[in-house]
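Okay, so here's the structure we're looking at.
Every protein chain but one is kept in place in this view of the complex.
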Amino acid sequence: MITLNHYLLVAGVLFAIGLAGVVARRNILTIFMCLEMMLSAANLTLVAFTRFHTPVGVPDYSAQSLVFFTITVAAAEVAVGLAIIVALFRARQSVSVESVTKLQG
Amino acid sequence: MPSLLFYFFAAITLLFGAGVVLARNPVASAMSLVVSFVGLAALFISLDAYFIGTLQILVYAGAVMVLFLFIIMLLDIKAEELKKGNVMPIVGGVFLAALFTFQVVTVLDGFKAGDKPLPALDLAKAAEAPELAKMPSITNDLKAGSLPDAKLMGLTLFKDYPLHLQIVGLLLLAGTVGVVVLSKRDRKEEEA
Partner (left out) sequence: MNQQSAVTLILLLPLFAAFSILVLKRFVGDFVCKTISVASAFICFVTSCILLGAEPVTGTILTFIDVPGLSADIGFILDQQSAGMMFIVTFIGLLVHVYSLGYMSEDESQSRFFGSLSMFMFSMTGIVLADNLLMMFVFWELVGLSSYLLIGHWFEKPSAAEAAKKAFLTNRIGDFGFMIGILTLFAASNGEISFAALKESLSAGSTSGPLHDAPAWVMTLAALGLFMGAVGKSAQVPLHVWLPDAMEGPTPVSALIHAATMVAAGVYMLVRVSFILVESELAMQIIAGIGGFTALFAALMAVQQNDIKRILAYSTLSQLGYMVMAVGLGAGEAGMFHLYTHAFFKALLFLGAGAVIYACHHEQDIWKMGGLRKQTPATFLTFAIGTLALMGLPGMSGFFSKEEILGAAHHECSWLFWSSAFTALLTSFYMTRCVVVAFFGKARTEHASHAHEAPMIMVAPLLLLSIFAIFSGYGFFSGRLQAMVPHADHGEGHTFVMAVSIAAVVIGAGLGFFLYNGKDKDPLNIKLFANKFYIDEIYAFIVKVFQDGLAWLVTGLESIFVDGLVARLPAAIACRVGKTARAMQSGQLQGYTFALGLGLLLAIYLVSQVLPRH
């Protein structure tokens, strides 16, 4: 049977895949997408915990509220982030992460 | 049977998640991510979180990924060529992922509280809760034996976290304004 640990494990592996993608890929957009994946994994963890913790017979909705807010904020962040990427593209004519080295030093 | 479904959707999520990382073409990455999100939504639904699952599809797969595809199209990004000298990041990424997975497995091994199966929902008892006294729609649903997920979610959001809602609203406003400002071209550039 499916226990809480199964869901947590799935979330964990998803997060790991996202982490690998952020470090390994060169295209900024792909990196961004992997970032979203990591966020979703966290959401899955939270939802799993709401379901398995039922103080009054129904799932605990506080964590689900958190998931709600997370999704919202993630959407806003994606919008702004993509706007930045567009501006970056205009400046550098490339979306490779190697071309952004202003943080050096 | 439900466990089979769980494994199926979990597999979809993870496989297409890997596909995001491995695909060369960014459009392929985006598409994989969409399917992965669908699997994830199925997982949410299996956890009786209907509202969140729907939200996932609507917002994430519907809005965010479409935005991604718009940008890819706007910037006309080609597939990434296989360049030399990219070994280090890949090795680093794989190393990180493996180590993290190992740590998760180790931690979950010792997590005894996580071994319990899906607890049953006692809806009759929930109907007796004092704060639901003035909510006939919810209590009726509960007494009828179905979980009014969206309604309970709404109750929690507006009763317990109203301020947070306002703030998130403001955040969205700020985000919108920011996006507009960031994507404006320079006046000089236009006239030149």
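Think of it as A and B in the order they're written, each chain with its own count starting at 1.
Convention: a contact is a pair of C-beta atoms (placed from the backbone, for glycine too) under 8 Å apart; a residue touches a chain by one contact, two chains touch by 3 or more.
These numbers were taken from a predicted model, which means no experiment stands behind them.
> Using the definition of touch stated at the top, determine which of A:L19, A:A41 or A:V78 touches the missing chain.
In the full complex, the listed residue that touches the missing chain is A:L19.
> To test your reading of the contact rule: which positions on chain A touch the chain that is missing from view?
Listed in rising order, the touching residues are 19, 22-24, 26, 31, 97-98, 100-105.
> Residue-wise, where is chain B in contact with the chain that is not depicted?
89, 92-93, 96, 99-100, 103, 106-107, 110
Following the convention adopted for this analysis, only the chains that are shown with their structure count from here on.
> What whole-number Å value describes the gap between the mean CA coordinates of chain A and chain B?
8
> Residue numbers of chain B touching chain A in their complex, please.
2-3, 6, 10, 13-14, 17-18, 20-21, 26, 29-30, 33, 36-37, 40, 43-44, 47-49, 51-52, 55-56, 59-60, 63-64, 67-68, 71-72, 74-75, 77, 80, 83, 86, 89-90, 92-94, 96-98, 100-101, 104-105, 108, 111, 113-119, 121-126, 129, 142, 147, 152-153, 155-157, 160-161, 164, 168, 171-172, 174-176, 178-179, 182-183, 185
> Taking the complex as given, what residues does chain A use to touch chain B?
For chain A paired with chain B, touching residues are 1-10, 12-27, 29-30, 32-34, 36-37, 40, 43-44, 47-48, 50-52, 54, 56-59, 61-62, 64-65, 67-69, 71-80, 82-87, 89-90, 95.
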